[in-house]
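Contents: one structure, followed by commentary.
With one protein chain removed, the remaining protein chains of the complex are shown where they sit.
Which chain is which? They are A, B and C, in the order written, and residues in each are numbered from 1.
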Amino acid sequence: MPLITYRKALNEAFAEELTRDESVFLMGEEVAEYNGAYKVTEGLWERFGSKRVVDTPISEAAFLGLGVGAAMMGLRPVVELMFWSFAYVGFDQIINNAGCVRYMSGGLINVPMVIRGPANGGTNVGATHSHTPENFLANTPGLKVVAPATPYDAKGLMISSIRDNDTVCFMENTLLYGDIGEVPEGSYTIPLGVADIKREGTDISLIAHGRAVLTALAAAEILATEHGISAEVVDLRSIRPLDEEAILNSVAKTHRALLVDESKPFCGISSQIAALIAEQAFDELDAPVTRVTALDAPAIYSMPLEKLQLPTPERVVAKALTLF
Amino acid sequence: MPLITYRKALNEAFAEELTRDESVFLMGEEVAEYNGAYKVTEGLWERFGSKRVVDTPISEAAFLGLGVGAAMMGLRPVVELMFWSFAYVGFDQIINNAGCVRYMSGGLINVPMVIRGPANGGTNVGATHSHTPENFLANTPGLKVVAPATPYDAKGLMISSIRDNDTVCFMENTLLYGDIGEVPEGSYTIPLGVADIKREGTDISLIAHGRAVLTALAAAEILATEHGISAEVVDLRSIRPLDEEAILNSVAKTHRALLVDESKPFCGISSQIAALIAEQAFDELDAPVTRVTALDAPAIYSMPLEKLQLPTPERVVAKALTLF
Amino acid sequence: MTTKIPPMHEGEQAAQAPINTALTPEQKIAALREMLRIRRFEQQALNFYKQDKMGGFLHVYIGQESVAVAAASLMNGQDEMITAYRDHGHALAVGMGMEECMAELFGKATGCSKGKGGSMHFFAPDKHYWGGHGIVGGQVPLGLGLAFALKYKNIPGCALCFLGDGAVNQGPVSESLNLASLFDLPLVIIIENNGYSMGTSLERSSAIKNYLAERAEGYNMAWDLANGSNFYELRAKLHHVMERARKESKPCILEVSTYRYYGHSIADANAKKYRTAEEIEAYKANHDPITLWQQQLLQEKVVTEAVITEIDDAAKQEAAASVAFADASPWPDPESIFEDVYSEINQGTHFFSDR
Partner (left out) sequence: MTTKIPPMHEGEQAAQAPINTALTPEQKIAALREMLRIRRFEQQALNFYKQDKMGGFLHVYIGQESVAVAAASLMNGQDEMITAYRDHGHALAVGMGMEECMAELFGKATGCSKGKGGSMHFFAPDKHYWGGHGIVGGQVPLGLGLAFALKYKNIPGCALCFLGDGAVNQGPVSESLNLASLFDLPLVIIIENNGYSMGTSLERSSAIKNYLAERAEGYNMAWDLANGSNFYELRAKLHHVMERARKESKPCILEVSTYRYYGHSIADANAKKYRTAEEIEAYKANHDPITLWQQQLLQEKVVTEAVITEIDDAAKQEAAASVAFADASPWPDPESIFEDVYSEINQGTHFFSDR
């Protein structure tokens, strides 16, 4: 299988779908002539032209709304937010339009749109540019939320998301764009709502999404080699729909759960997973459900401190050891 | 003590603070000449004039941002959102400006603003008008979040919020505006971050905020009279800062926790409380932490169904009984 | 150089516009019928709102009926329409049935949105009607998307997007003006200027030179004004800008002067405080679009008083029947709360439930 970057995996997904389905178009700031701020859409404007790959002014509310309107009419917009941090200037369009129109119309209208872009801290751009709003989005019934950790998952989930008849919020990560992995050529899909066990284990479940999966894997390796602890790493991949069964099965096997989450802790994704386990796997637990999250302050700029603010393998290991 | 409505209690808080402190002003759509869409600001424009009570066009982003700018300069804006549901058109101003400026300036700048308005379902206005974003706000380090359930708490917490040097998101409820309770005349404060035990009990802790506190109290009464179960009702009052100690103390006493929350369940406030209890009171629990929340769909319009969508005392009782 | 559309077919001249001289008597009568149906429908809704048959808000369109009816009368099967929460008139004008609309207000399973949307959220995609949107100004970016989709699909239609005078000050509206002009989209923006946003008069909400529509200048976009009480003028001006959108793929703003007789919504306790009774009565007496259209048709001898009465009675009966239908209809099943959230059939497996 070819080894390509996460960025290229997404790019291939777009190229496949642009080719396959005339109703798919890409839109966003600098996605076309400039090739994308992070080069995720590189070459696509040249290949597919200005109709299918559309540059916009800096007007997120208008072009997100444009996406919703076009999707209602049966097109399949793939709208880039240069950063998910910029979603807040178009938040009404996401929550009230993309999120509610299907329901409020009694199911008459679908909004088959993908809203995508990076949602991560860790790049020294300060608080305004480091938001991870997957919890806000997943809180909203009507929206789907996906957060791939690997190139393989990125491509398969993106193709599924574009074909999905609901709005899918696709959370990428600038720190992952350069990661390399095996990715099949051509089209393949990964269904939304199916978690992936990225590492099998018996003693503790490390549950994560996005880049935190890699942190969990690194921690699992340390736990195995230095502490003789066998950690299972559950990659949620899709946050909503959520693969509750995979989570509960893993906890039933390991009896210990530690959630690793790069977003803020208060009402974060990890709160939801913790609440789920606490309610539905209470009798399985040999220790409290616990979490390692971003340290609870706005994202700091300072380079060494920002590294500490996000979960590190060391913090995960230390926390895991408290459960034994 | 005088018996007044929740609405009037808030109104008195504004009048007190407008009188006490020249830097306080009220702003929002229809707050002045029209007396407020829900009459919460009734009479204040007449009494304090157009400088202190300011009507705005329908431009939430601009007037929330105006509030932040004015607060940075030392004024104390009390900005009304006619509904908290409309916050999403000005969400960037709340999250990135009100929420981050203090931190990003290394503490040089305070944003002493109150953003207030009703955040509730249950009034047949459909999904776009029934959002309860307290979890989004409380997720954001830098913001404070308050949700009073009674007229007494509403007045005391509002005065504290106006005097607070950070931005406080004050979640009111149109269904509570007419509720009557004992409220002292004149000024008094209730500190943010202090929960209130609204009913003492020994067998189970019902933990709630806002109107769900009243649902919990009704359920506690049924549990006592019909099932001989003594339920303690913990009213969080302030969601951030959160009175973790009060929650944990109550659970240590009753060994059972049921969270009642009118907002959506996925990453809601109740997820956070459940995660907290699951992690920090694991050994105290005799049963899983569990929750009764809004049913997880956009707010439905239909009158009888909307009633079912929000937590009811019956649902709370039924869920509570499963824990014994 | 202004981008205002040069004067044409205004006032008394409007009847002579080809789009109006082409109207058959039947079509003229149909327009009257639609306006009366809207008014009678909403009067019934008002009654039953007061009897607590419906909840929430009820924003009635009474006084503005000519605007939606003129626009709908020009839609050609390839045009699309979207509006705000004051949406009953537009819904009926595009052909939605009174029964499904009334049942929606009653929150019944037979409602156009199965009781899920309510008064502010009517939709009928099969009739090119995309809502009914509750957040002020929120429909405008969506309307932009409708226009974008038309152009993308090479459909020579236009998207009609209505908004109020207060809504013009929402940021996404301005953003949409820029995009529509920059992308040359067939978007017809219709400001229904009824002089007030809730209790705030236009002067208190908007800094303008002369007209709201003039803001189009800043986007190098065409604009025009129309008198909402003059059905012929409305049609002539709308037709012009719709054709321009369809044929040249050019956006524009048409500002229509109109008036609402009732409060902002029926919950508007202040309805009579921010306007004088005289102002309201003067409008009713001198500018009512239905009265004026009736007078016009009488003058043209297209109708007699008797015909008018007949049409009106039919509208009243239809409205009463829609109430009976709505009243007799079943409530939605509680389980239906969980339906229509996502497009999958088996939704239960796909999202969190506390049950």
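Definition applied: a residue touches a chain if its C-beta (ideal position, glycine included) is under 8 Å from a C-beta of that chain, and two chains touch if they have at least 3 such contacts.
Because the structure is a prediction, the values reported are computed rather than measured.
A.B. asks: Which chains here touch the chain that is missing from view?
C.D. replies: Touched by the chain not displayed, across the whole complex: A, B, C.
A.B. asks: Tell me which of B:Tyr6, B:Trp45, B:Phe63 or B:Tyr301 is the one touching the absent chain.
C.D. replies: Of these options, the touching residue for the absent chain is B:Phe63.
A.B. asks: Any idea which of A:Leu3, A:Met303 or A:Leu321 touches the chain not displayed?
C.D. replies: Of the candidates A:Leu3, A:Met303 or A:Leu321, A:Met303 is in touch with the missing chain.
A.B. asks: Identify the residues of chain A touching the omitted chain, counting contacts across the whole complex.
C.D. replies: Residues 29-30, 33-35, 37, 39, 55, 57-59, 61-62, 85-86, 88-89, 123-129, 265-266, 291-293, 295-298, 300-306, 308-309 of chain A touch the chain that is not shown.
A.B. asks: Touching the hidden chain in the full complex, which residues of chain B are there? Just list them.
C.D. replies: Those residues of chain B that touch the unshown chain are 25, 51, 56-57, 59, 61-75, 90, 92-93, 96-97, 101-110, 112, 141-142, 144, 164-166, 193, 240-242, 244, 272, 276.
A.B. asks: List every residue of chain C that touches the chain not included in the displayed model.
C.D. replies: Looking at chain C, the ones touching the missing chain are residues 1, 3, 169-175, 177-178, 181-182, 204-209, 214-221.
The rule is simple: only the chains that are shown with their structure count from here on.
A.B. asks: Among the chains, which one keeps its Cα centre farthest from the Cα centre of chain B?
C.D. replies: So the chain farthest away from chain B turns out to be C.
A.B. asks: With chain centres defined as C-alpha means, what is the inter-centre distance between chain A and chain B in Å?
C.D. replies: Inter-chain centre distance comes to 30 Å.
A.B. asks: Cα centroid separation between chain B and chain C, in whole Å?
C.D. replies: For chain B versus chain C, the centre distance works out to 36 Å.
A.B. asks: For chain A, which residues are shared contacts with two or more other chains?
C.D. replies: 61, 92, 96, 103-104, 141-142, 240, 242, 272
A.B. asks: Going through chain C residue by residue, note those that touch at least 2 other chains and give them in order.
C.D. replies: 111, 113, 115-117, 121, 133-135, 138, 171-172, 341, 351-352
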